[in-house]
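A single protein chain has been removed from this complex, and every other one stays in its place.
Chains here go by letter, A, B, C and D, matching the order in which they are written, and residues are numbered from 1 within each.
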Amino acid sequence: MITLTIAIFLLGIIIVGLLNRYPKAAGVIAFFVSLIPFFALLSWSSVMNISLPSYLHFLNFETSWQYNLGPGTLILQITPLGWFFLLLLSSLFPMVILFSISFFRSNAGGFYAAMLLTMLGSFGILLAQDMLTFYIFWEIMSWSILALVIRGGDRKAIVSYLSFGALSAMLILFGFMLLYFKTGTYVFAEMHLDASNLVLAAISLIVSGFAVKGALMPMHVWAPHVYSKSEEPFVAFLSGGLSKLGYFGIMLFMYGVVGFSLLSSWGTFRGVPLFGYTLAVVGAFTAFAGTVLAVMQDDLRKLLAYSSIGQLGYITIGLGIGTPLAITGALFQALNHTFFKAVLFLAAGAVYYRTGKYKISELGGLGYKMPFTFLATLFSIFALAAIPITSGFAAKWLLYEAAIEKKFLFVTPIMLIAGVGAFLYAYKILYGVFLGEPRYDVKEAPLSQLVPMWILVLPLIIFLIFPGWFVDLTAPILQGYGMTAIPHTPFMINTSLAKYNTLAVIFGFIGTLLFAFILYKSKPQERVEHLDNYLAGEPPELYNYNIAMHASSKYYEPFDEVFYPYFKKGAERMWEIILAAGEVFGSGARKIYTGIVGDYSIYILLFFLIMVGWWLLW
Amino acid sequence: MVNYIDLTIQILVAMGVTALGFAIGMLFNGIARKITARIHNRVGPPIYQGYIDVLKLFTKKTNISHGWIFDFAALFSVAGIALTFLFLPVAGVTLLSGEGDIFLILYLLAIPALGFALGAGASGNPNAAVGIMRALMTMLAYELPLVMVIIAMMVYYDTTSLAVIVQKQANMQWAIFIPVFFIGALVADMALQGMLMEKPFDIPIAPHEIASGPMVEFGGKHLGALMLYKMMGIVVETTLFVDLFLGGGVVLSVSQFGWLAYLVNFIVWFLLILFVFFIALLINAVFPRFRIEQALKFYWKYDAIVGILILIWIFVGVTI
Amino acid sequence: MMAKELFPEAQEIRKGRIRIETQKDKVGEIIKKLKDNGYEHFVMLSCVDWIKEGKFELVYQMWSYQYKEHVMISIKINRDGESMLSMRHLFPQIETYEREIHEMFGVNFIGNPNLKEFILEGWPHMPPMRKDFDTEKFVKDFYYKIPEVKEE
Amino acid sequence: MTIQKEFELFIGPNHPGATGNMSYHIWVEGDKVKKAETRVGYLHRGFEKLMEKRIWMQNVPLVCRICVPEPDVNEAAYSMAVEDLMGWEIPERAKYIRTIILEMARIGAHLLTVGGIAASLGIYTAAQWGVGDRDYLLDVFEEITGARVYHIYIWPGGVRWDLPKNAKELITKVLDYLESRLPLYDDLIMNNKVFVRRAADVGVVPKDKAVEWGVTGPNLRAAGYEYDIRKLEPYAAYDKIDFEVPYYPKLGEYEVLSEGSDIYTRTAIRMLEIQQSIKIIRQALKDMPEGDVILKHPQWFAWKVPAGYAYTHVESSKGEFGYFVVSDGGKKPVRVHVRGPSYTHGINVLETIAPGLNIADFAPTAISLDVCPPDIER
Partner (left out) sequence: MNHENWSKLARIMSKRSLWMIHFCTGCGAMEMPPVMTSRYDMERFGMHAMATPRQADVFLVTGYLAVKTLKRVVQVYEQMRDPKYVIGFGSCTINGGMYWDSYNTIKDLSKYIPVDVYIAGCMPRPEAIMDSFLKLFDMIDKGEAIGWQKYHKYYDQYKRNQRMAFSYRLDEVKDIKEDDKE
């Protein structure tokens, strides 16, 4: 049936591509095609020890599939890890397509075609059982994303995506080559690795390659450009879904192919492999720097892009620590991030659809005009800021617990501060876009945009109440790595350090809310106009009811003033060193500092090549 | 089977404790104003002034609203702070979730703050928006040294649970008697000053600058709810400090002394939070307020450096 | 140099008080000269309504910290509609004084863009500081005639 | 639709940061003031118009209402203007009494201002103490003049009546008390590290522009000019009294911590002036001769003041207070024009230096310039 699926996908791509002039029809067809991965997911749920209800038994996708391709065999097979990431992608994908139907007014066929192709690529990646398959589908995905980036039409975005995509692919390819050179096989299951430096080099290269896709800090440069200059529904899918593929890759190779014991053989620090430790530190730095940069942004999409970088940093920390607790936390964070970031990007799309603006300082007061969009955003922001009334908190909590358990004394404060920093930019979105002075007289977003947003909010609420269900999902994945799932009941998670009981939180919250409500409902109230406001006594009619009262431009100016010099100085210093080094090679080397993103990526590539060469010689 | 009688008793006790928390908060408001007045060479209001003020606000004849998001603020603030109080070990007793996890408490504390921020933003007043900006930045500023100290304690006591930390400090083995945590307590006390929004960190509400900031549009019952939030906030934040460093006020063990222990512990806890609050008030009375970036620099330079030293101390101590 | 030396026509009212009567086109020149010669503090700009002569007297007053001397440069302009050149480029605070005199006496200052409402708000009558505006009559006709709130 | 980046804030009239009934309309982007406009006129009573309607003597109760925190300087300046036109020389004892009264008023006003500056930066204790201590001065005023705030004690021709017999003890007692309090103020305000951080190099009036912009009084001295009308053109008994004029960088016991002309220096100058005033009053009490306190003049209500122009100025706690009085020889003045120091400080200077200030620094800057709205709009 996988063959059939691929055929349907390809057929769908051709049809929607041809239907370019009928965007609505193309959208509807794409939507139905996009549901297929979800059904496949359902039929494979036995991998996760979930039994399907009998009326769904007609879904009968085979769990593995092979195709002989000359030099090697393409092997596709469902694994628990693949299933988990497929869950994220396949539930996000139809919603994004549904959102796009009303979002695009013309010229959408290409979009749907490329989206379907992207999904096909990621489908393959998640099922791939050998490096060849993996790489082929990786390229399919990357190139179809490029098509979507090109649709955004921003040169800088295209160049930066292209160069960083190439860099990523090269790093991965190089790592694969080293692995093949070492083991002589493409198939993951047949690899027998030892603790040699070559393997370490290979895994470092592969992880760095995936980190580019996951927008980890030194290699994050492409993400803000692409996120802020592409079409909204695609960005929602890219940030929410596709960025997880990088983490899928890291997990697959770090824990699936190499394994925890082999990682430890390259040195450990307090029971954590040094490799993972480095990754965790980089992740913490990413979380912090991404947050700080997000606070400084004025463009809504750029803010969300940096916020993505920051939030994905948490996943890296979890993967780096590598205990069952940490991996559960990382996966939970991946799930949360998929949904809340998608909702936020879709909400940004809806706001743009109604107002035509992306700059936070130019928006304002939409909360009463678009209440459902606002509420969906609010829920996502609660999840983003880890407020304990959405599932966002559980993920962060698991990561903190994992860090404390392993005595990450210096990483944990940075994680926590990045968490507090998230309040800052979260409030910037809320205030700048939805609260404050009503500047636009617009209607609520159309229903076909609201429905996907609200469906995507649902998991955040479900996993708030039943975090234990999530831990159940992680159990087969951890089993594959020889670990056991953390102790839990549906409402409670236990760790060696503390317990997290959602029932207490929820019932406590509902109870106190009721208490507050009774207290509060005691008196009547009247609604007043926006301008009937404290103006230090000045009557607004004297100013013709024309007083600017929205403070969102440069909202965190003192913050920017404190942090901007450090970020600026840091970058300048780095380039000064590079220039000084360039001086050695002659006067022409001054051209190194060109300010073009593509060039920088080549420098990074060179750096890695030098590093690899050094490893090989050593 | 759920034991309904137990559950009912638990709910009643929770309501009672919440009410008690609010009562103590309002009392603290009166005490604070009295002490400040004495420093000002004044007589000051009666000690029960807090109760009168809140009751008056709730008995106002008319109230205004800027829409449902604005109303949301009051609800969220009161509910959030009461919830936080229920999760805190008070005099060694925690009502909800016996473990009292610190991360949970830190994040629960954000619920009322965020609700308040939403309401202030919904009022549409720029003063309120600037006030919230300052409040969030102050929060960012004081959290860094605070979490450093707290994480040092977590690693030292090998738990993230406040209740366990309180338990481990029983028999007067208070954290503050350990030299490193004595320094930690000083750092945390400065952070507490910011948490309580007392000078020099009362930047968010600075009346001379932004006319009481976020509260600018709140009146009547909305303001009453916010005052409850602020007053209870004092109790919650001082209790957090007392739980961390002063053993939570637990001086007698419940297993030995029974109900007497509850009573004595409760009184000791009350005196301790009063003492902590008193220090905050004294600092409040004689200092001007920082500018917001100065506060950020103060916390992230001086306080955080001490925090890092404490972390290094614990780091070395744990490794060896 | 002291004012007496700079302008021989200046008369000394008493010690430290100099009065220069001049024409309106020379004011700028005189102020500039005084400013350059140690009279660096512009005290104020006053207007006197000489209703019998039909003139407004504008008095530019300057003070020298160095010579401890106060100079009043006085010009007269017609009451009905004659305007005066603005001196705001010499001392920035003159702008405000001109704005006030414009509002209170109705003198127009050419070259001052900022002659908007200053102290009064929505004043529909003649500028109130003019001698022919009878404040007592206005009060009787206006404020005392506003009815009391009748309670049933 | 064009979107304005700045938002507008009104500091006043109903705002704790406004000094009295006035309003600053500021345009802010982020945290920085981009533009400021002073709005005045909320206190306009048309004094100058009313004075033209009243006879010379009736105007004395009016003028003192022009500056509320320090009414005596108005009485003094107006009286001096009338005396100037009349060609009177007032009795020696009256001059000393005027000196004492004016200096006491200065102390009171400075206590208010210093307390106000401190309160605007958050030390409410200082404001409470300042106002509380000022009340003891008001008690002495009440004993001498019969009124707490508007004394109407200084008249053209001298002062209304002699000091009471116990005046010396009363005044000395208050001065001793104040002197004992000053170190506390120093500890609370001037030596407070946080205060210095907030106040130093904030709200700077450019030194080279200060005179040109018409800055006077303590604000000018904070900018580094030793200009004081009490020294330049002594009135009352100031020429016979030995005192110093504190100015930047001669800040006496206070450290020079900034470039001057900022909130910190302005506060320091005021604190030093309180000390000097105490010194002046003590001297005046010691040197005061016996004799009449008012000219014997027959017809209080039938003065005909000779025609002429008079300008008199006094050094008030805020700066130069000047009265321009024109008489045509009649029973009523033709024109009385008051130059209040706040006129330039509050409008021109503040509007010019405001762009670039933080919101947090705006109100302290305005208060440290000692802007008092009634003398702007009269």
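Keep in mind that, in the parts below, a residue touches a chain if its C-beta (ideal position, glycine included) is under 8 Å from a C-beta of that chain, and two chains touch if they have at least 3 such contacts.
Quick caveat: nothing in here was measured; it's all calculated off a predicted structure.
Displayed chains that the missing chain touches over the full complex: A, B, C, D (touch as defined at the top). Of the candidate positions D:Val131, D:Leu170 or D:Ala200, contact with the hidden chain is made by D:Val131.
Taking the complete complex into account, C:Leu120 is the one of C:Met2, C:Leu90 or C:Leu120 that touches the chain left out. The omitted chain makes contact with subunit B at the following residues, 33, 37, 40-46, 49, 52-53, 55-56, 59-64, 207, 211-212, 215-220, 223.
Taking the whole complex into account, subunit A touches the unshown chain at residues 532, 534-535, 537-539, 542. Although one chain is hidden here, its contacts on subunit D can still be listed: residues 13-16, 18, 20-21, 41-46, 49-50, 53, 61-62, 65, 68-69, 112, 127-129, 131-132, 134-135, 138, 148-150, 374.
Keep in mind that, in the parts below, only the chains that are shown with their structure count from here on.
Counting contacting C-beta pairs between every two chains, the top pair is A-B. When every chain is represented by the mean of its C-alpha atoms, the one lying closest to the mean of all protein C-alpha atoms is B. Between subunit A and subunit B, the centres computed from C-alpha atoms are 34 Å apart. Subunit A and subunit C, compared by their mean Cα positions, are separated by 70 Å. Within subunit B, residues 126-127, 130, 133, 211, 291-292 each touch two or more of the remaining chains. Listed for subunit A are residues 536, 549-551, 555-556, 558, each touching two or more other chains. By the touch criterion given at the top, residues 7-9, 15-17, 28, 31, 118-125, 128-129, 132, 188, 192, 194-195, 197-198, 358-364, 367 of subunit D touch subunit B in their complex. Put simply, subunit B touches subunit D in their complex at residues 36, 39-42, 126-127, 130, 133, 199-200, 202-203, 206-211, 285-292, 294.
The touching residues of subunit D, counted against subunit A in their complex, run 1, 3-15, 18, 23, 25, 27-32, 358.
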